[in-house]
Every structure is written in structure tokens, then in C-alpha cells.
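Every protein chain of the complex appears in place save one, which is left out.
Up next, subunit A:
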Amino acid sequence: MSRSAFCSSGSNLVPKTTEALNPLNRPKKHHYLNGRQRTNLYQKNHRASKVLAYYGLRSPPYKLDALEPYMSQRTLEMHWGEHHGGYIDALNKQLAKNDLLYGCTLEELIKVTYNNGNPLPEFNNAAQVWNHDFFWESMQPGGGSSPILGLLQQIEKDFGSFTNFREKFIDAALKLFGSGWVWLVLKREEKHLAIVKTSNAVNPLVWNDIPILNLDMWEHAYYLDYKNDKAKYANVFMNHLVSWNAAMARMARAQAFVNLGEPKIPVA
């Protein structure tokens, strides 16, 4: 019944940085006059100081009008302010009532509440918060073009060519039924890149894969700018919005966890 049991039973690949800060987790070694009394006092104090916000709304790494004319300021204001902000508020409200989930990192929370396919009510909000954080960072003003160096090599290895990858990605976006996301992921087991479609709030973290890029295909992401023209939105994303810088950084980090083979070192 302790919350730390809940969270640490999740993936052990996620760094548990918050546990050190969590008051409930500090070892009860010193300063006790009467051990039991001290603990009770401690717990009482914790409940007395009600924590009202567990996760905060992170801003996109650019101003809300920076993606014009490809993604309007109005869309960013609605999508980030209302939708993304709404998920944060809803999540904080749910966590206020649920002591068991306190203290998880967002990624741990997603894996725990996914519950192997039978999601708890917090899953939708937690996953959507993460998905949107990831989405803002997957775009940049002046984005588009193509990756270089290692990521480009890996894409060419796994998809044949960058053009082929781009076609498959956009095709996935158009073939998605209903609300969802399209991802470029690095699959941990298979050790290669893949394009994955997910419904609603699901993301590849629940299968322990490493996301490199995502594209929001919920209608609210493009309706104000493109109405029902999904093809135009997906193409604009690829041509003008996608941040290969972010993707390359994530790929570099991913390689700390997934061995993609020896680099080709030329023999002298």
C-alpha cells in the first residue's frame, strides 16, 4: 500500500529522481525520540500541508506565434492552453484523490496507470500530458528538411530512404482511424526504427519503446488551420514543422539504452 511500491514496480529503466525528494521515502533513521510517534507526526504533517499541484504545464520551447503560418497562434493557444492545460488540471485533480500514485515521474505514472491494457482513469490524462510535451518539442520554427548524420543513416537503413520514410509516416497519419498519434520509435527489442500509430492517449512508452518523434492526429490539432484536410496538415508538418534537432538528440540518448551495433570505423 505504500506509493513507492507502486512506482518502483514499474520500469527500472526510468531514473527515479523524484524518490529522493519524496518526503515519504526518506529513511527513518535518526531524530526519533519515540520512533512510532515521530512517524505519525511526520505523516500528520504531510497531510496537513496539502500539495495541490503534482505536475505543471510546461511551455513549448518557442513563442505561441513562432510556428506561423504552418500552425497558427490561435491553434497553439487553444491546443496548448486549453487542451494540454486541461489535461494537467484534470490529472492534478485526480492525483489529489489518489495517494497511491504520488511521487511517480510522469513516465512511471503512464506505465503504472496503463495497467497492461486495462487503463486506470488517470492514464488518459497522464499520457496526454506527456504526449503533448513531446509534441511541442518535436516541432520548431523553421523545421522540416531532413535529418543528418547518424539518424539519417539509421532511417536509410530501416526504411530504405528518407523519402520512403516520409511517405510511410504521412500514410500512417492518413490511415489512422479516429483520434490518435503517429510516432517514429526506436524499438528496444528489435533494435530498429519503426512508424507506429496509436489511438487516443496511448504512447509507445507502454511497450517500453523509445519515441523519437510524434504527430498529433486528434482533430483539435489541425481543425482550426486545415479543417478536414489531414493530408495537407501532415505534409506541412513534415516540410516545415518537424524538428530533426530534437529527434537527433533523442536518438543519441536512446543509444545509451539500445545497442545499435558497432559504428563503422574505417580500417587504416
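Keep in mind that, in the parts below, a contact is a pair of C-beta atoms (placed from the backbone, for glycine too) under 8 Å apart; a residue touches a chain by one contact, two chains touch by 3 or more; residues count from 1.
Keep in mind that, in the parts below, contacts and distances are computed from a predicted model.
Of "Superoxide dismutase", "Serine/threonine-protein phosphatase 2A 55 kDa regulatory subunit B", "Ubiquinone biosynthesis monooxygenase COQ6, mitochondrial" or "Sodium/hydrogen exchanger", only "Superoxide dismutase" is the UniProt protein name of the chain excluded from the display.
The residue from A:Ala66, A:Ala96, A:Leu152 or A:Leu224 that touches the chain not shown here is A:Leu224. Touching the chain that is not shown, out of A:Leu184, A:Ala201, A:Leu215 or A:Met238: A:Ala201 (per the contact rule at the top). Looking at subunit A, the residues touching the absent chain are 78, 82-83, 86, 124, 177-180, 199-201, 218-220, 223-224, 227-228.
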